[in-house]
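Just passing along the structure, written as structure tokens.
With one protein chain withheld, the remaining protein chains of the complex are depicted in position.
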Amino acid sequence: MGHPNVGKSVFFNRLTGAKVLESNYPGTTVDFTKGWMRFGGEDVELIDVPGAFSLEPKDRAEEVAVKILEENRDSVVICVLDASKVERGLYLALEIIERGYPVVVALNMWDVAEDKNIRIDAEKLERILGVPVVPTIAISGEGFKELVSKIKEAAPVKIEKIIENAGGVESAAVSG
Amino acid sequence: MEKKLSEMDFDEEGTVKEIEETLRKQVAGMGIREGKNIRMATKQPIKGPVVVEVDESLTSLGLGVAKKIVVEVG
Partner (left out) sequence: MLKVPLSVDERWNLIEKISKQTVEFGARKHTLKDAIAELTVKPLTGIPVAIAVLYGFWSFFIDFAGTLFTDGFMVRLFDEHWLPWLQSVFPGGLGNPFYALLVDAGHMENGVLVASDNCLESFGVLTSGFFVPFGVVLWAVLAFYLMFALLEDVGYLPRLAVLVDTVLHKIGLHGYAIVPTFLALGCNVPGVTATRPLETRKQRFMMITLLSVFVPCGAQIGIMQDLVPELMGWIFLTLVIGYLGFGFILNKIVAGKSPEIIMDVPPYRMPMLKNIVSKLWIRTSRFLLVAVPFVLLGCLIVGLMYLTGAMDWLATVLGPFLMSWFGVPGETVAPLIAGFLRKDLAVGMLGGLMEQGIMTTFQVFTSVVLLCIYFPCLATFALMLKEENWKEFLGSIASLIAMVLVYGGLIHLVGIMLGVA
């Protein structure tokens, strides 16, 4: 899962060998696509979920994304983030973690982030979040081996734990 | 001075002060949240949508949506 335009479909095509249209505009995938990938000697199902900015749907693509997430309670979620816009990507990743899903975070568009002079300490991020974090460049396939090898390390994490790792956080007075 | 996002001028910058409750959750994932710096990137004529910049991302909002966001400017 991830925002629109972060490279989810490129990911999906690489991992499954399927052909899903990749486009540089939001809302391409409202029909999600399922495919199969080889994983640990087994075929496991992979879904190319429509792009979503959060689990509070504001459009149809997000509605579908949330529905798919809810219908697949026992799956591992690969959160594809745009490394050049990590913060808003983390928002969705945290929401998914809060709901108790095992997550692997892919910091995609690593090349774009480098061009923009943004440096991310992926190992430290991994320690704080307690889930695997892998830098990737989907269009060249960089980081994919590592990503796949780390899928089995994904496990649900308590948000309290992340808060503790991050050094605490003030609770807001108004809850939104 | 406070004003609605929809009233901001082209290229004006400000800080997001308040977002209407239902909208708030919807735009939070796009990085638009209270306390954030926001810039009016473009305004379309005859009540068209606005495009704002937050954290180097551009987001397009209908004018009616922009009315629900209050910004501190100047």
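Just so it is clear, A and B label the chains in written order, and each chain counts residues from 1 on its own.
Definition applied: a residue touches a chain if its C-beta (ideal position, glycine included) is under 8 Å from a C-beta of that chain, and two chains touch if they have at least 3 such contacts.
Nothing here was measured: the structure is a model prediction, and the numbers come from that model.
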Touch list for chain B against the chain that is not drawn: 24-28, 30, 33-34, 41-49, 51, 56-65
Contact set of chain A toward the excluded chain (per top definition): 3-5, 19, 21-28, 30-31, 53, 58-61, 86-87, 90-91, 94-95, 98-99, 116-122, 124-125, 128-129, 139, 159-160, 162-163, 166-172, 174-176
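In the analysis below, only the chains that are shown with their structure count from here on.
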Between chain A and chain B, centroid-to-centroid distance (C-alpha), Å: 27
Contacting residues of chain B [partner chain A, same complex]: 21, 24-31, 55-57
Residue numbers on chain A that touch chain B, as the complex places them: 3, 52-54, 56-58, 85, 87-88, 91-92, 95, 176
